[in-house]
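Below: one structure, written as structure tokens.
The complex is shown incomplete by one protein chain, all other protein chains being positioned as in the whole.
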Amino acid sequence: MRRPVLLLAVLAVLAAVPAATAARQGTNLSVVGYSIPTSVFPKLEAAYGNGVTFSNSFAASEVQSKAVAAGLPANVVNFSITTDMDRLVQSKLVDRTWASNNKYHGIVSKSVVVFVLRNGNPKHIRTWDDLVKPGVDVVFPNPFSSGGARWDVMAAYGSQLREGKTPKQARAYLTQLFRHNVSQDTSGRNALNTFLSGKGDVLLDYESDAKLAQSQGKPVVYLIPKATLQIETPVAAVNGSNKVEAQKFVNWLYTPAAQTIWAQNGFRPVDVNVLRKFKAQFPPRPQLFKIGYVGGWDSVNTQFFDPTNGIVARIEQGLGVSTGG
Amino acid sequence: MSRLAVDVARLPVARKPALASGVALGYLSVIVLIPLAALAAEGAHGGWHHFWQVAWNPESKAALELTFGLAGAVVAINSVTGTALAWTLVRDSFPGKQLVNALIDLPFALPTIVAGLTLLALYGPSGAIGVNIAYTRLGVLAALLFVTLPFVVRTVQPVLLELDHEMEEAAASLGANRVTIFRRIVFPHLLPALLSGVALAFARAIGEFGAVILISGNLPFKTEVASLYVFQRLDSGDTSGAAALALLMLVVSFVVLLGIGGLRRWATRRDRQS
Partner (left out) sequence: MIVRASSLAYLTGILVAPVGLIFWRAFEHGLEPFWHAVSNPTATAALKLTLEVTAITVPLNTGFGILCALAIVRHRIPGMGLVNAIVDLPLALSPVVVGLALYLLYARDGWFAGLPFRVLFAVPGIVLATMFVSLPFVVREVVPVLREIGTEQEQAAATLGASAFTTFRRITFPAIRWAVAYGVVLTTARCLGEFGAVSIVSGGLAGRTQVLTQYVQASYENFDQTGAYAASVLLAALAILTLAATTVVRRGDRSS
């Protein structure tokens, strides 16, 4: 009779330990973000201090956005594209004024779409046209869950327009690109891991992610194509408990101290003074364009990423790769 | 023995069917039945036609084919290796046999995500022996073999233990070689247990998630098994697509369970006859 009871008693004691220490002193903010800033937020949070503790969750941008809309507790959100923020505005979780009452329109950090390549670049990939040469395998995530993938696709499309091609030719290029795609990971970070495990010749990724991989000693190099898209990632405080504390943290993310941490970790700062200090790490590109150049996210999402009729959905269905919702 | 008239109100709980059964049924409903009903409702809503449309697209079809194919391979391999391991543990003796016996249960106790990670550590990109099976079907197969290792061993072992050596010795004395003895005397006795273990391994292989998630890379049409497809569909917001395939997997699991039950009954009947 004693031994099973003993086992239960031990379990009960083990349960008491976390319960006893669970009394949290101070505020706890939960940060829900897209998959890329996983390593920079702990550093930002450590620098912020103020007696605030943080709980973090990072995954594909759209996945996170839908999770928060479905009830995932969040105080601060940092997504890859503003569409994922608009979803929360619609469910009244984020104020409509999240972007307009802010000097930087709610964009806390920037990046660019880059080509991540193997050391030595054995296939000599330099331009967007090289991506669709025979025998080249391209890795980028699933546009229907990853914000990063949408940046990648629109960078590809816009680059063709920049080169003087017509929209029809640009769309044909996209079809080619998808034909060369060999993986459809959920998030940007997962796509990087796929590439690092040996799959593909080139990865389309955020510059910040590529920099992180390099700083981790991974055998990759990255190249910023001449024509590429500027990535702008939005951040906002979520309505609900601890909104005031959350807003304070969000505001702090724009301060020079915080922007320096962003920059030190591979993200292009929005503060121009900080950017100037780090300009060696973040070279400008001659044919850099923003999402407005290809129509802005609202129009792009309808035209390209509608799960049934969008251009990308139709391309994928045509290729037999089903990821349209 | 007992008095004929027993006051029902004074029956112990064990004899008050209503209370125990009511509580048990309530508990099972809340924990198991109602959630599964919600899944069935979501998966089946829209009718038969909609279900097939959603569940039978190229990617899910590929996932199902891969899943069943791998499960079949797992079952075939485990039949051989599981029986061999059980044989070694029962008929053989060597130093450390007790330890080996205990190790067989490790896949039961080890979390699946850890199982996958261990295989990735040894056979993955930074693996110690230079072999890289990450993001390949072989990698997924290895993960499935890891988690299904104990099933056949543990169902065959007790039967082997109880097996009477007399017939084998008689056959040997009549000149039969070891293979023939195994094939014609031992194996028929093992068959129900083997099939039970195989069915359990099959059910497990079809549904495995944690062990395969890291090593498979979730490449559609290549290494995306059914459980990963369901997870990915849910992540993409396509709950009805996820639910449709999940419902399919639920039905398959149930059928396999019924099969295992049938096998057990066959086995008990055979035992009674022999």
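Descriptive notes on the structure:
In order of appearance the chains are A and B, and numbering begins at 1 in each one.
Assume a contact is a pair of C-beta atoms (placed from the backbone, for glycine too) under 8 Å apart; a residue touches a chain by one contact, two chains touch by 3 or more.
Note that the coordinates shown come from a computational prediction; the quantities given were computed from them, not determined experimentally.
Contact with the chain that does not appear here is found for just one residue of A:61, A:159 or A:193, A:193. What chain B contributes to its contact with the hidden chain is residues 1-3, 6, 10-17, 20-21, 23-25, 27-28, 31-36, 38-39, 41-42, 81, 84-85, 87-88, 92, 94, 100, 102-114, 117-119, 121-123, 126, 128, 142, 145-146, 149, 200, 203-204, 206-210, 213-214, 226-227, 230-231, 234, 239, 242-243, 246, 249-250, 253-254, 256-258, 260-261.
Touch with the hidden chain on the side of chain A covers residues 1, 3-4, 7-8, 11-12, 14-15, 17-19, 21-22, 28, 30, 32, 38-39, 53-57, 59, 67, 70-73, 189-190, 193, 212, 216.
In this text, only the chains that are shown with their structure count from here on.
Between chain A and chain B the centroid-to-centroid distance comes to 38 Å (mean Cα coordinates, whole Å).
By the touch rule above, chain A contacts chain B in their complex via residues 60, 62-63, 66, 142, 144-145, 182-186, 190, 194, 196-199, 320-323, 325. Against chain A, the residues of chain B that register as touching in their complex are 57-60, 124-125, 132, 134-135, 217-221, 232, 235-238, 241.
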